[in-house]
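Once you've had a glance at the structure underneath, I'll fire off some questions.
A single protein chain has been omitted from the complex, and every remaining protein chain is retained in its original position.
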Amino acid sequence: MPTPILMPKLSDDMREGKILAWKKREGDAVESGEAIAEVETDKANLEVEAYSAGKLSKIIAPVGATVECGQPIAILLEEGEAEGEAAEAPAPAPAKKVAAPAQHAVPKEAAAPPDSQPAAAAVAPESAGAARQPGAKGVGAALAPAAEPAGGESVERVRASPLAKRMARVAELDLRSLEGSGPRGRVVKADVERAMASGEPRPAAAVASEKSPRVKSASQGLRDQLVPMSGMRRTIARRMAEAKPGAPHFYLTIDVEMTTALELRAQLNEQVAEEWGGKVSVNDLVLRAAALSLPRRPEVNASLAGESVQRHGAVHLGFAVSVEDGLLTPVIRDADRIPFSQLVKKARELAERARARKLKPDEYQGGTFTVSNLGMYGVTSFSAIINPGEAAILAVGAVGKRAVVSGDELRVGSVMTATLSGDHRIIDGALGAQLLQAFKALLEQPLRLLS
Amino acid sequence: MPYSKEVLLDLLERMLLIRRFEERAGQQYGLGKIGGFCHLYIGQEAVCVGALSALRPDDYALSGYREHGHALARGTEPGRVMAELFGKATGTTKGKGGSMHIFDAERRFMGGYGIVGGQIPLGAGFALATKYQGGDQVTLCFFGDAAVNQGVFHEVLNMAQLWKLPVIFICENNKYGMGTDVARAAAVPEVYKRSSSYNMHGERVDGMDVLAVRAACDRLVHRARTEMQPALLEAATYRFRGHSMADPATYRTKEELAEFRGKDPIAQLKAQLVADDSITEEDYKKLEQKIKKIVDEAVKFADESPAADLAERFTDVYFGEPPLAPPELDPALLEEAH
Partner (left out) sequence: MPVMTYREALNAALHEEFAHDERVLILGEEVALYQGAFKVTQGLLQKFGDRRVIDTPISEAGFVGMAIGAAMLGLRPIAEVMTFNFSILALDQMVNNAAKMYSMSGGQLHVPMVLRGPGGAAHQLASQHSQALEQQYAHIPGLKVVMPATPADAKGLLKSAIRDESPVVFIEGEALYPTKGEVPEGEYLIEIGKADLKRQGKDVTLICWSRMALVTLEAAALLEQEGIDAEVVDLRTVRPVDQEAILQSVRKTNRAVVVEEAWPWASVGGSIVDLIQREAFDDLDAPVLRINGIDAPMPYAKNLEHAMLPTPRSIAAAAKKVLYR
């Protein structure tokens, strides 16, 4: 059988070769291993050798032809084989130029545009947990939070450890209802365990206060309550949010007669100021009244958690302190449960530290309700913007002598006007009004403030 | 002539087998059936055939990566060597070693090694072990002329002489370390002289003359076996082809190539045998036909053998331990599923 001599593949990446010269002519005898042609590859010029002895019967690829590897370039007749058989050798493919080999084309994957679909989680806004920490950026009651996600609960990303996620999944707990005590608000095992132990999730603030040995909390063991929104409540929340981006505010105003409270204050300052290390301010009475009124209307001591409302078990009362270039909102933990004397002391300390810009994070984070008082500036009444993550804020004006009608008599009394701003997604007007009633009653019969 | 006709014919046949096998390997490389690096032994046949014929079956040998010839000379079936080059399951190492790593432990061919000089300490280690075990086996450790510039060559020659190990270091000096002339790489280009640094016997032999190589090895092997004396043997040889398939060997002249082709070891021995009337031209033709058939069958065997088994990826990593567990995203399984 005539043997075709093929264009050899002389390196692993060689695809074709060009005939530079024939060293043998048709009819020449050829020894095994003898060079018969010279071939140019993309790297070098190489000799093609015969692999068996015989006669070069036919040259298929002339000098200058470029031939794919594995295609015949000549026909060799071994000894004893007839010329005629060469003609019957399989018709070789014509020498041809070869297009760039497909194997070397750029892989499809590489040519495709980079994956432009970002992972949802990667671009999700800051977690609710992180954004909800009031005052985290020095934002107080009067400043609207720029970073508040605009009602986008559905894409809210919750930072949680893998373990916490798994535990919450198993316990059928909504991670979004938990506040994380880990770095950057990460929900961790301890948070889920607490929620599971209590049956309901608890706010991060309570956890934070327990965690820190510096803050002795009186509220250990108190439970937060996760109350699913009713259908109506959800509709209200949605519609209110549509009507006004962020927290849809409503405002309620009430007058409080402070005459008795001022008398009490005078007595206290006379008798115990020294013991308490300083005088009691009107604001201290206001703070105490607000703190004690909240447990009577716990619905107001709450925050929004996705499609649930989280009612906080503990009252952590924030109060706005004006500082240079803005204001801070230090938080008095368990303001309803600590003795009044301690509240007075705490409020003074925190205000001083706020003005000195020396508050620690757990001294301004985790508030559940805020009081803002501009009475010292002579403002009689104003409306405040709710601290994000809370349901309401109380704006308190100056105490002033005003005409008071009691019964059918007109007399002069000391009066203060308070305005409650409520988040209509969470509470309604009547609830806010009931809170204000309690607040007013406490200040008008102030001995209860001292409990 | 000290060697019998049978011995001479055996040498001729082995050299011719290697020549034709390597030519065919080159051809099959050209057809894309062999991948990677492929270093052909064409021209150097006298060295491994002459040297290895001086050994007993229980002696040891190992080489670098131009070692197809050594395995064939040691008796490894050509079909299994070709199948290894093809990457087939029936190859000498089941497709794991390829051209540079032919092993046949049964015939005590202890491998081809791909790092220049890296096999030299192993050869001395074999000699250490045989001596330790009280055996009288000798090890032939082959390497190229470039290996003698590696530090480990000197470390091992020193220890082999110090400890009197039965190992012959055979430097196949084919004049070029890849494309670099020995004279451009070695301050002392006479490789055999390097043994003098270690008080070791060194000599040079004509590596194109199979009988000269055989005679030198007979002597040195006997000395190693009986006197526990190592030696360095430099075989002056030449490869007719480039360093590897992709090498056009433009660094040497056509005149030089022609000169060495004129010393073709096979042609030399054949001429001698014909002149002695040991064989006729007709006998030689018959031998050629016999060899051609062997090589044809080797290629056929390799062609028809199954591809390397994918499961072999996970075997032979830790001796005596079960195969590794395939990874979760095993590319082979993914391809299959696709």
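Read from first to last, the chains carry the letters A and B; within each, the first residue is number 1.
We take it that a residue touches a chain if its C-beta (ideal position, glycine included) is under 8 Å from a C-beta of that chain, and two chains touch if they have at least 3 such contacts.
This structure is a prediction, so every number in the text was calculated from the model and none was measured.
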| item | value |
| --- | --- |
| Chains shown that the absent chain touches, full complex | A, B |
| Of B:130, B:174, B:195 or B:229, the one touching the omitted chain in the full complex | B:130 |
| Touching residue (missing chain; options B:101, B:204, B:225 or B:252) | B:101 |
| Full-complex contact with the absent chain, from B:35, B:75 or B:121 | B:121 |
| Contact footprint on chain B, counting only the chain that is left out | 60, 91-94, 96-97, 101, 103-106, 110-111, 113-115, 118-126, 128-130, 132-133, 151-152, 155-156, 158-159, 162-163, 315-321 |
| Where the unshown chain meets chain A, residue by residue | 161-166, 181-183, 188-190 |
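In this text, only the chains that are shown with their structure count from here on.
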| item | value |
| --- | --- |
| Chain B residues touching chain A - in the complex, by the definition given at the top | 19-20, 23-24, 26-27, 29-32, 35-36, 42, 240, 242, 245-248, 250, 292 |
| Chain B partner contacts - residues on chain A that touch it in the complex | 6-12, 14, 32-33, 43-47, 49, 51-52, 69-70 |
